[in-house]
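The following block contains the structure, expressed as structure tokens.
Of the protein chains in this complex, all but one are displayed in their positions.
Moving on, here comes subunit A:
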Amino acid sequence: MKVQSAMFYFPEEVIEHIFSFLTHHPDRNTVSTVCKAWYKIERLSRREVFVGNCYAIRPDRAAARFPGLRSLTLKGKPHFADFDLVPPDWGGLAGPWIEAMARSCPNLEELRMKRMVVSDESLELLVHAFPNFKALVLVSCEGFSTDGLAAVARSCKSLRELDLQENEIEDRGPRWLNSFPDMCTSLVSLNFACLKGEVNLKSLERLVCRSPNLKCLRLNRAVPVETLAKIMNQCPNLEDLGTGSLLADQFSEAYVSLISALQKCKKLRCLSGFWDASPLCLLAVYPICANLTGLNLSYAPTVQGQDFINLIQHCVKLLRLWVLDSVGDKGLAVVASACKELQELRVFPSDLFAAGPATVTEEGLVAISTGCPKLNSLLYFCHSMTNSALITVSKNCPNFTRFRLCILEPRKPDPATNEPLDEGFGAVVKTCKNLRRFSISGLLTDQVFYYIGKYAKALEMLSIAFAGDTDQGMTYVLNGCKNLRKLEIRDCPFGDGALLADVTKYETMRSLWMSSCDISLRGCKALATKMPSLNVEIINEWEAEMEENLNNGVAEVISNNNNKHINNGNDERKVEKLYVYRTVGGPRTDAPDFVWTL
């Protein structure tokens, strides 16, 4: 009993100290559910919060719960928004989150956002509301311009990281780089590779000059070789470099300068960019290849054939490689023989239409799997694939955690046997026990979903397109994959039966996306009625089309019997796009006209 009373008076500071060793979000979420005291201690000491769906909770509630927040990660639009399946103005607004944080969490230092819409005004508010703000990472975001970047540059006294990946940024001129104050010397990481416009080169050089801590610098295509050479001379300690345009004349002073500058960069581990790379510029890179762990050539269609082979055979320590399929099976074979440590490979398509002479096939993938047994992450675009190749690959590399295969032609069977690819993908889920992310393509029947449901126990994210025969396919997945968090489906014959087979499942998942499937309004309404803790949203673009017609003053009168009010219409109508997610925030208040929450 003495022990019990001692435990009763256990000081909060000690518990807080113990919690400080818990960094994994799920662990912290779990301890907060133990008792009220622990909930309170945990929420006041929490420094990092990850919100996988910005509509799962209201911003002010999140901000109020964690007043000591230093780092916030937010994700907005569904994944298929990357491929234009989500209409513009769908949502994912960062403004309400930044405002809520400004009110309740003054210590915010880092903000990471993916697929959200950020305005210039929000960026202004961001840098003025948080005196300690240090790091801004925006991935696949939109809605802001270089003026917003100027505001961030100007007002952040100790900005360490400005990382812009794959964003749509409106170009309002190059002067944003001038906005970094002269006394700003704290930059560690700067990435503006996605900016399409011109950049003030002199400002860039001066900024690099006064940033001794710079470790990561990724330039955009507008930066020429001369500037790159000057920059490299200034920061020999760079670890991660994204080049600008690598178009250079062999005998130019810039090229010679670049070679000597690169040779001094002993710490360089990661290279990307390579816009317009001439083979001669690649020669400059050879001396540092031996130490490279990351190489991204996926924006360099000029690097192929023998140039690629000459380059890659030096990269013996490579862990991550992103290339275009123009390197061909031959190039991949060289990768397999040289890069024995390879863990992640992404092969992007360079020609969407027909398989040319130098694209990749299943042979390239088999070669990679044979040569690189440590491979655990794959994204592979090809024109065809066979079951036997997939079986071989899974035998060679049982450690896959992410496996994404995209056969460019929908519903294409195994060309050798004319059969579906069920057995091939089935082999992958059977042997790769740690598979967390899976994307499948080609001709597939319900059988592949049977395998996924039966074997893919660790699966968290599944992407399906043009696959399956009946509702049973989707049901296998919902019943079998216990850890499923995100399911996204397009152009599959799954209907209301599949949708409603296990409605409580959706409460255990982050979200479900179904587009161009066989579900009807009746099924969606039934789901919404049974599960009030979910937001069941339908995206219907007729509304937006009609409004636009009226705005354009087009002469034809488009009759409006496609209902404005979802309750007046025919419930048997097929729903084009469905997005279901669990939330404690109730229906969205910022949903546009074409999004209907049932």
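In the analysis below, a contact is a pair of C-beta atoms (placed from the backbone, for glycine too) under 8 Å apart; a residue touches a chain by one contact, two chains touch by 3 or more; residues count from 1.
Everything below uses one rule, namely that contacts and distances are computed from a predicted model.
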Subject >> Protein name as given in UniProt for the chain not displayed, "Mitochondrial import inner membrane translocase subunit", "Small ribosomal subunit protein uS2m", "Interleukin 6 cytokine family signal transducer" or "Auxin-responsive protein" >> reply: "Auxin-responsive protein"
**OP:** Using the touch definition up top, pick the residue from A:147, A:205 or A:239 that touches the left-out chain.
**Re:** A:205
Subject >> Sole residue of A:281, A:465, A:528 or A:595 that reaches the chain not shown, by the stated touch rule >> reply: A:465
**OP:** Could you tell me which of A:166, A:571 or A:593 touches the chain that is not displayed?
**Re:** A:166
Original post:
In the complete complex, which positions of subunit A touch the hidden chain?
Top reply: 80, 82-85, 87-88, 140, 166, 194, 202, 205-206, 209-210, 224-226, 234, 247, 252-254, 298-299, 301, 348-354, 381, 406, 408-413, 439, 463, 465, 490-491, 516, 541, 544-545, 548-549, 552, 554, 556-562, 573-574, 576
